[in-house]
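One protein chain omitted, others in place.
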C-alpha cells in the first residue's frame, strides 16, 4: 500500500527533487500539492510545481492548490540568491499545460484530511504558514493527519539563514510554533542532518549526468545555481533537505533513527528569532524538563541509499 | 441606506448590547455574525449570539458562523470572572431555536466580502483571530472591506488585563498585528475611551429599569456580573466597549472625532505583550516617525447621545 | 535644614537649569555632581557641569565626578539635535577653571552614601547607568539613600524618543530596571508631566529676559536650541523635565501629589523597549496586581510656582 501523500512546498531547488520522488516512486501516492510562501515569488512557485509534474509525465493527474502567499506576522524573506530568480537555476522553463486549482490550499488541506481521517501523510517542505492557518481554522485536523513530516529547524547545528535559524522556520516562526503545538504526529528532519548526510558532490553529480535521461538533465539544470551558492558557504555539492524527507517516506530505512523530543520555536529572540529549541525527551536541565515529546527528530540519513533512490527516480524518464 | 454590517464577536456582556443595536437600529443592516475565541467558552459564545438574536425578535434572520476557537499562538485566556461563567451574568438562558451555520466564519467572511466589494462594514469586537486568519488566507479582502471598526487596545490609558494591555489584543497579539498591517481602512475605539465616556452608573441603570421592557430586563440581567466586577476595579457602573462602537456605526455623531495614527501591537515584550503602540500621525519622536497612518483612532464619545441610543433600542421590545 | 543633595546629570539643556537651582536655592545643599552617559558627548557634559557651577559663582565649591560613559547593554543614543551639539544651545562656552575629580562617580556615590546614611537625597536626571552600577556593586546603598528623585519614563503619555519611551530610560533600560528593583525610596517625575505642567512659552521667556541678569541671559542662551526643536514636535516653549524636580526638592509644594505605584521597565519589547510600565497601587487588572509599590509617581506640578522659583534663581546673579 503506497503512502497517501500531500506535499506542501515553496517549489524551488530541492523542492523539485522531492516532488519528483513523490510523483514517481511506487511507494508514494501523491494526492495533492499545496503551495506556500517561501523561496521565490509565489506565482513562480506555482508554475514550478506544475512544470515539475509535467516533467514527471503526470500532467493533469495531481492537483496544485495555491495557499498563503505571505507569512503570518513576518515580512516575507526570499531565498532567490540560493535557487536562482525563478527558483529553478535561472532556467525560465516554458509554462506548463496544467493550471492551478481554484480552491485555496488551506481549504483543500482541511477538506482532504476530513475526507480520509488517519489516512493522509503530509510532507511540509516550506514555511509552515498553510498548515498553521489550516489548524488554527480547524484544530481537529491535527489528530486526523497520519504523520506530518517537516523539513525545518536545526538540531545543535548552524542555521542557513542566521547562525541560529533555518530558513523555513525563520520565515514564519509563529506558524512553526503553532504547528508544533497543535498535536500532530510530527517527524522532523533538520538542516544539520542535510548538511551532514545529504550532500551530493561533483562525483555524484557526474554519476547523475551519466544517466543521460531527461530527468537527470532537468535535475542538473535546476540545481546548478544552488551548487554554486553552496560553494560560497563552504558546502561542496548539492544539499537535499526536501528530497531526503520524500525519500524517507518512500523508503523508511533511509532514516537512521528517530529521537522523541520536545520541539518549540523561539519567536521573540533578538538573535534567535525562528530558532528551533529541540530538547531530547531524556534531557534534564535544571530549569527545564521535557513534559511531553511532540516530535520525533531524525538522527541521520543513509546517504548512499538516498543517492541510489534519487538516481533510480531520475533514471525513469 | 443602512450600513451593511458583519459583527465578529466573542459574545458575552457588552457584546450582547452591541448585537442588539446592530440587530435593531434602522441605520444598520446586520448581515452576519461571526464568532471568535474570547471571553468565555466557544460553544457558549455561539449560543449567546443565537439567544440575543432571538431576544431581538429576529430569530432565523441573521446567520451565525462559528470561527476560530483558539488564538494563533497564545494559549486562550478567559474573561469569565468579568461576565459570569456563561458570559451572560450567570443567567444560563434556554437554548435558542436558531442554530449556527455549518460554514466556517473565516470562509463566510471571505465569501461575503468578495460578493460585495467595498460594501461591507465589519465590527470586530473580539480578539482578532478570525480576521487575521481570513486576511492571511486571502490578503485581497483588506481593500474590499468598506471600514473595519475595531474595539481594542489602549491609547495612553491603563489596560484591563495588564497595566499595558487590553483584553482583545492581549488574547491574540499576533492576530492584532496582522490585522493592523493588512491594509484595512480601520477605525479603532480603545479601552481608555470606554472607561472615560461609556460608563452607565446606577442612576443610568435605574433609567433603563424604568423602561420596563423585555430587552431592558435582558440588559440588566446580562450586565449584573460585570457591574459587580467593575466595582472591584474602581469603575462605578457598566462599561460599553462594544456597544459604543455599534452605536457610532449607527450614529456617527456619537464619535467625538478621529485622529489618524499608526497603530502596531507589541508581540514580544515581557511586560507589554499585547500592548497597542499608537502614534498620532503628527508625532515626532526622535527614533520614530509615522510613515503612514494605518488607522483612525477615536478621541471620545458623547455619553448622553450613546445612552439615548441604547435606551431607544432597549425600549423597542 | 537644607536638603543634602547629589545630582546625577547628563549636563545639557534643562540639566543646567536644574543645577542652577541646586547650586543657588537656600533649601538645597549641593554636595556633589556626578556625570552620566546621556544627551551629548561625555567630556562635553563634564565641561557643561563645571561651567554651570562657575556661572553660579560657586567655582571650586562643588566637586564633579565623571561616571559611566556608556550604557550597560545598549549602544549610546545621543540627543544633540535637541540641545545643540554642545548641549548648551550651540554656545561653545569657554572652559571653566574648576576641573573634574579623579574619583569615579560610582565610587563617589557609594562612599558618600555610606558616610552619611539616611542623609543624602539624589536627583537622577540622566540615564540611570551610574546609579545601577553603584547599586549592583553595593546593594546596601539602596536603603541608605534618603530619597532618590528620578526624572524619566512616561505615565500614560507619549515618549520623547519613541511613542512608547522617554529618553533617559530608553538609553539604558537595563539600568532603569535595576534601579527600580533595588529598594530605593523613589519619587518619579515622568515626561508627560513635563509636557503638561512645565512648559514656559514665549511670554514666560520674555519675563525671564526682562530680569536682565547674567543667569537670565545664560538660561536663554542654553535653551534656545531646545526652544526651536520643541516647535518641530508641537511644543510651544521650553520644557523643564530636570529643573522641575530640583524645584520640587527645594519647594515640595510645587508637586501636586504623589501616587504609590509599581514601576518597571520593559527591556525586551520590539516596539516598547525602554517603556516604563507604571501601575498604580490600586490597579486591578486581571493578569496583574501590584504586590508592592516601589515608587511614588508625581501627579502634576504647579507651573506658576515653579516659574516663580526659577525666576527667583535666575534673578540672583
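Going in written order, the chains are labelled A, B and C, and every chain counts its residues from 1.
To be clear about the criterion, a contact is a pair of C-beta atoms (placed from the backbone, for glycine too) under 8 Å apart; a residue touches a chain by one contact, two chains touch by 3 or more.
None of the values given here were measured: they were computed from a predicted structure.
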{"item": "Sole contact to the chain not displayed, among A:98, A:160 or A:296", "value": "A:160"}
{"item": "Candidate in contact with the missing chain, chosen from C:104, C:256 or C:316", "value": "C:104"}
{"item": "Candidates C:32, C:50, C:68 or C:195 - the one touching the absent chain", "value": "C:68"}
{"item": "Touch criterion as defined above, residue of C:137, C:209 or C:236 at the omitted chain", "value": "C:137"}
{"item": "Residue numbers in chain A that touch the chain omitted from display", "value": "77, 79, 81-82, 156-164, 167, 170, 232-234, 264, 266-272, 275, 277-280, 282-288"}
{"item": "Missing-partner contacts on chain C, residue numbers", "value": "68-70, 72-73, 104, 106-107, 129, 132-133, 136-139, 174, 177-178, 267-268"}
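Please note the rule applied: only the chains that are shown with their structure count from here on.
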{"item": "Chain nearest the overall C-alpha centroid of the shown protein atoms", "value": "B"}
{"item": "Rotation in the CA alignment of chain A with chain B, degrees, nearest 5", "value": "180"}
{"item": "Inter-centroid spacing, chain C versus chain B (mean Cα positions, whole Å)", "value": "42"}
{"item": "Distance from the mean Cα position of chain B to that of chain A, given in whole angstrom", "value": "40"}
{"item": "Chain centre separation in whole Å, for chain C relative to chain A (CA means)", "value": "56"}
{"item": "Junction residues of chain A, two or more chains touched", "value": "268"}
